[in-house]
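What follows is a structure written as structure tokens; I'll ask about it next.
With one protein chain withheld, the remaining protein chains of the complex are depicted in position.
Labels run A, B and C following the written order; every chain starts at residue 1.
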Amino acid sequence: MVGPIYIIAVALGLAFVMGLFGKSLKNLSEWAMLAGLGFMTFVSGQWLLEFMNNTRAVETIFTAGFKPPYSINLQMGIQEAFFTFIINVVGLLGGIYLFKDLKQTGPNAMMVFLVFVMSLNVVVMTRDMFNLFVFLEVGSIATAGLILLNNNGNALQAGMKYLIATGIISSILLVGIIYAYYFSGSLNIDDILAANLGASKVTVIAVFLIYVSVLLELKPFPANGWGIDVYTAANPGIGALVSAASASASLFVLYKLASLGGAEWLNYIAIIGGITFVGSNLIGTKQESPNRLLGYSSIGQIGLLTMIVGLSNILGEKMIFIASGILISHYAAKAGLFWLSGIINAKDIKGWAALRKSPFLLFLFGTFVFALIGFPPFPSFFGKWELIMTLATGGHWAWMVTILVGSFIEGIYLFRWLGYAIKLDHDELPDFKIEWNKIFPVWIMAIVLYAVGVYVSPLTEGGMFINYLPLMFVLFLFAIDFLPIYIKNTVSIGGIIWYMFHIYPVLENDLLRLIFAGIFLIGGVLTLMAGYNKKGTRKGFYPMAMMMYAGLIGIIESSSMLEFFFSWELMTAGSYFLIIRGKRSLPHGYSYMLFSIGGAYAILFGFGLAFASGFDTSLAALGDINILPTLAYSLLAVGFMTKTASLGLHIWLPGAHGEAESDVSPMVSAILLKAGVFGLMLLFLYMDRASAGANNLWYVLGWVGALTTLVGNMSAAFQEDAKRLLAYSSIAQLGYILFALSIMTHLGWLAGFTYTINHFLFKAILFLVVGGIVVKLGTHNMYEMGGMIKKMPFSFIAVLISIIVIGGIPPLSGFAGKWLFYNAILEKGWYFQGALIFFSGIVAFLYLYKLIHSIFLGQLKDNHRTVKEISAWILVPSYILIIGIMIFSAFPHWILKPIETMIAPYFSSQALMWDGTKALTSYGYWDGTTIMIVVGTAFVLLLTWLIVLSAKAKKIEQFNIVFAAERPFRPETTHVSYNIYAGYKKALGFVVAPGITIFWNVVSTFVLEVANWFRRIYSGNMQNYALHVVLYIVVFYLIALGGF
Amino acid sequence: MIKKWIILGILAGMGLIFFDLFSAFRGNETLGKTADYYARHGAEEVGASNIVTAIVVTYRGFDTLGEVTILFLTAAIISFVLKIRQEDILPNRPIRITSELLDSASQVIVPVIFMVGIYIFVNGHLTPGGGFPGGAVIASGVLLMILSNPNFSVSHKVIAWVESISGVGFVLLGVMGILFAGGFLDNRVLGLGDFGKLFSAGIIPFIYSFIGLKVGAELSNILGAISHAQNEKN
Amino acid sequence: MFVVIAIFIGVASLIGGYIAIHHEDLSVAIIASGLVSLFASIIFLLLAAPDVAMTEAAIGSGLTTLIFFYVLNKIRQRND
Partner (left out) sequence: MEYIAISTGFALMLLGLWGILSQKNLIKIVLGFTIFDTGINIVMVSIGYVKGKAAPILDVINASEAANKIVDPVPQALVLTAIVIGLGVTALMLVYVLKLHREKNSLDINSFKDLKW
């Protein structure tokens, strides 16, 4: 074992020797520096390993050979080992990253770099107050020097601001230290902590000064302009170190001193951290410069960690796990992002669009962004999960809200940025080249994130059951991403089919899950089949699609809330990437993501309440929520409804589904939305049917469902874009489902299931076929289509059958759904809502007519004379789905009867009777098989007659429309189906007035304006920043101690 | 103008804090726990009659190492920030004529100044002073050399050697403490000697010499760097 | 007696500080600030801290002042 003191001795010795090397031995200095950093990493890593194997007790290093408090002592325990290790790792990697910059500046800069990393080690290890001060000063002076690696005016100004602010802060710390010494007679931290200075009104002032200066070192909002400028102007390699290493060390100092004042002070720390977390992220939303944005994000994350330290009494022993999970994610992601920023070297986050030239960089960027937000499988996910659960246990709602709001705001700018990188059309793209020494550290950090994530997951309750198999498959697909489509597609389909066989025995006796597994997996196979008609490699598509399916199937398989949430987030991430692939999907993918994380946080809050109710981590905990049950259920419902796109939460859907690629639309519409339905079903089954809160909620949701239906159908009718029309139709259909489920009766649920299955079948067909047509014709606009019936007869039949199902026209299964639906409504007595639903059912005919008429009937357009039928790869899955429709229509009892059995325990009355194939209710009966036979026979007869007739008919050639003297300014206005329902729109358009879009726009504008207003404090004047620091001290003092 | 009043208001708040600090201070009648220990045992454990030195070099020697590091850092940063490169120095810069008096005086005075500086740090364990003032005095000697002869370039080689060797020597003495005595920077690597003598107090005189030399070298470096920066092209 | 000296020195150092901050001529200001350090080292002597007094005199009022002048010179040269 190499003693920790050698970290310091070797680093300093090397630094002193390097002065001799001079410029001629630049290379030698460089390698010496790296060797030194490597040695430091080795020593701390070795200690960390020993501690993790429990083969060591805490080691105290006595300098000068005397016992503390008479001499300075250092301590090496597991926490110190952890912190020094991560500091040294990022130091070493940062040294590699800055290899060329340091060489250019010369050995002096290398010495400074080495000493900088060394000083952070001492800051972590020292147990002496004044020694802490000295090495904090060493660290800040070194930082002020390293800022100047970027030799420009901005770096100079930032460095000066940094010097002034830290000068004031460290002086205040010094006064605090000398008073602590005066009161306690010792400089040893343990002695000072034991002296309990917070207890006396006289001595508490030392506590205040120490706290305020340590907190100010952490750059609390809003007294942190000086810190942000450092991130902005310094070389990103230095930014990475400041963010990952210095901030970690400062945080550890706070942790070390946390018990200095007592519980009341911890409250202040938590509040300061919370304000910083929310405030800093809020201001980040207006930021366009990558480094500065990273600065805001860094400060925000450190605020969150500060808050966690402040909440340590509440979090108890979980605190270490939570803090390290979030810290390690921040550490690796922020270092990686700063380094990436240095590689891209763009002035504006829009310039990051250049990133997609290199898929690997994009992969790294995505990894870091998701790790920061706290998506699985990264350690921050587990940290945040435990944090929310533990806070919920103690009933700390305000803290939970703070954390979730702050995280959401962070998502606002991180996903905007990620979206730009993936999708933005931007002209001024920076040129960049990737040097090995710059990309290597970034890779290491990404690997750290994944490895630590998988390592920590079993440490959480329920985390050990997480099924990483599908994720492995995703990784495998990443590895083979360079292969052509047909191979990857086959592999993906094979994987799904294999999983079907794997999962069937597990779910055999759980029909609810089996149905959804069927929708997800069979749907997955069918929609993937359409992919065979694409050419090339389709980079990134398959891993992301599989990630979505992995999430979906994980939701089905999960038995604990953690697994559920893990899979939910996985699904969200995968589907986000799928959605944003569309040509004009940038804003829609973004809003999808924002609604999704908002919804996910609502779910998380609900889960927290459920966990707190009985300390049960399984999903069954949803069954007995006794803490604020109505709130919990509402939050969970809202969370799931963001995925089902219910009214108010639906504005992301039309764009996301409408603009997605032709085979992605059916995935995210027919399949993905059902995850929300599944969530709602689970929730509704668990909710306490006797409670007034639950019944009120259902009543409200019933109305929401009905209104969603109306708005969805009306909007669909006024669409000119074929895919958006289908998207709005989805909103409406999901409204039906929500309504049906909210009825909470036997019949209602049967209707809900029927709608769910139907929607899966027909929406997959419609999106596949219409998507194919849109690609063939090169336009989304229906008024630019027409007469396709002869060119695409198979498509026509597929669309026809689908709209028969949507319309609920006998003999197809849509009728079964409607029949059950109206029976359920009558039985429940929701007449007003029922009327609304009935009315929107009529509206549905308008858009269905428009869809089939504009595309397939009417005149063929000149430029479409040569188009052919869409690809067989689209038609085959569609027709398989049509077979599904036929079976479900003819033999509905095959599926409905088992569902009845399944839901029987939940709903007392058996309102539906079966008599052979005949279904009976008190309002009448319906026999799917017979209707099918009758209508089928009639159809065949009529068709034969028509064909016979049409043989005699005289064919008339299409003629050109000649405009008398003038051409219409907008040719589309002459199309028969253009704005076909203008009259209705005039009368009823207010229903679809974009009120909700306007509402959300106002909300987002408001947030951004608040951010804009707040950030005016960052005026750029260094004196003002110093003033902020002093003012912060004064205000904190008046609040904390002003009372006496 | 309003801003001045705002500042004054905030400073009034600071004044309140300072006033509370002032009221919290109630003087001392006796020594605190740590100080009492040093007073009782400092001389015998470390062998230095100057207790402050005993603390600075031994008990809190680690702080002093950090402090030396700060000067070292400052010098390093200043020299890379000001970029003293050969090509920056104007080839035919005007030679300033200094008074002959200053020139010849410096030849006499500089060695004396150096001697004084060395005396101060070598006797640090016996009398007030020590490495830091000693080093500062040496640096002022160097300064005088620069002033008397503007073309006198602080010989980087010499200073670099002094700086490095004294720095490494400090660290090595510290490590010897681990190997041969109780810990890093332990004074008792050498015998404590006779109390009050020059060669006593263990390695304190050596460490203080290293500190003095290093401080002198660093300060000379800083001064040299700034004075050279005058020659830099704008 | 010492108390009177202490008050006198204290007031003097405050006046020095005021001049250092408010005098328009930077040279005067720098010298005033050096004087503040010098007064401080006298206070240190009064407080029975000869080590600190020496160091403050050598470094605070000596070297610091010198560096200030060096930098000021450099800036004035450029302004010429």
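Everything that follows uses one rule, which is that a residue touches a chain if its C-beta (ideal position, glycine included) is under 8 Å from a C-beta of that chain, and two chains touch if they have at least 3 such contacts.
Worth saying up front: this structure is predicted, and the values here are computed from it rather than measured.
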item: Residue numbers in chain B that touch the chain omitted from display; value: 4, 7-8, 10-11, 14-15, 18-19, 21-22, 25, 27-32, 34-36, 38-44, 49-52, 54-56, 60, 63-64, 66-67, 70-71, 73-74, 77-78, 81-82, 127-128, 130, 132, 195-196, 215, 222, 226, 229, 234
item: Missing-partner contacts on chain C, residue numbers; value: 2-3, 6-7, 9-10, 13-14, 17-18, 20-21, 26, 29-30, 33, 36-37, 40, 43-44, 46-52, 55-56, 59-60, 63-64, 67-68, 71-72, 74-75, 78-79
item: Absent-chain interface as seen on chain A, which is shown; value: 130, 134, 137, 141, 144-145, 148, 153-154, 156-160, 163-164, 167-168, 171, 174-175, 177-179, 181-182, 187, 229, 232-233, 286-287, 292, 1015-1016, 1018-1023, 1026-1027, 1030
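The criterion applied here is as follows: only the chains that are shown with their structure count from here on.
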item: B-C or A-B - the one linked by more C-beta pairs in contact; value: A-B
item: Whole-Å gap between the CA centroids of chain A and chain C; value: 59
item: Contacts with 2+ other chains: residues of chain C; value: none
item: Chain B to chain A touching residues, read off their complex; value: 6-7, 10-11, 13-14, 16-17, 20-21, 24-25, 32-35, 37-38, 45, 58-63, 65-67, 69-70, 72-74, 76-77, 79-81, 160-161, 163-164, 167-168, 170-172, 174-175, 177-178, 181-188
item: Complex contact set, residues of chain C against chain B; value: 49-55, 57-59, 62-63, 66-67, 70-71, 73-74, 77-78
item: Residue numbers on chain B that touch chain C, as the complex places them; value: 50, 52-53, 120, 128-130, 132-133, 136-137, 139-140, 143, 219, 222-223, 226-227, 229-230, 234
